[in-house]
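A single protein chain has been omitted from the complex, and every remaining protein chain is retained in its original position.
On to subunit A.
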């Protein structure tokens, strides 16, 4: 009988695919845990910096850094787009890029020109197809992104901001809600928003070495870099979570497919046996 062998090879190939997706699911699960740890590990640094920065801003009100809330008319805006390097993670990147396209279209309708910075090869590939002015890129950050891989990319954007080539910088990345949910999010990076303006309870100030301005400049750059780093780490946690879910449903689908094929195979085998018996019986009757 013709079908049985074909079906058997098909089942075997689906089984091996299922093994791969299952392995990927488990790898993603363990990587996700690590990425989440990295996410929480980077928080104290940024929090501490924000504390010091807001103190400095209050203590030296005469010096306003251009990164801090200044009202500029928006003409050109920069987007730092954080995506994953690899695919097979469900709709994570396409959702993110769709969200970006919607935002960019709105801004273009308002006469604001966008420029981009791509982090992750998926974003880079997107801009290759989509066009758009690309200022910088960083790809292949791996599972353990390092801040030094991001410094250059962030600096390109900050330089453009300081040179007044762009009037605001947004960071586009996925927000980790929980394992099942990741939400594409566009956050404003520069000018730093939401600065607390409450008066100090009593006046105290640091001794600065060498002076407040230098310290504040150094802090602000590092703070912004750490925000980008956090977005990258968060996105990598999202990537792993999305991959885990995608691979789980792929394994489940493979299981269903195998079940169905097994049924078809059994039927074909049974039909072949029945046919053979009837042939033998009719042959014997003829003798």
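Quick note on the criterion: contacts are C-beta pairs under 8 Å (C-beta built on N, C-alpha and C of every residue); 3 or more make two chains touch, one makes a residue touch a chain; residues count from 1.
As a convention for this text, contacts and distances are computed from a predicted model.
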item: Per UniProt record, name of the chain withheld from view ["Xanthine dehydrogenase family protein subunit M", "Dihydroorotase", "ATP synthase epsilon chain" or "Cell division topological specificity factor"]; value: "ATP synthase epsilon chain"
item: Touch criterion as defined above, residue of A:151, A:186 or A:264 at the omitted chain; value: A:151
item: Of A:18, A:137 or A:236, the one touching the omitted chain in the full complex; value: A:137
item: Contact partner of the left-out chain, one of A:44, A:111, A:142 or A:283; value: A:44
item: Sole residue of A:110, A:163, A:180 or A:207 that reaches the chain not shown, by the stated touch rule; value: A:207
item: Residues of subunit A (touch criterion as defined above) contacting the omitted chain; value: 38, 41-42, 44-46, 48-49, 52, 117-118, 124, 128, 134-139, 146-148, 151-153, 155-156, 159, 204-210, 214-215, 218-219, 222, 225-226, 229
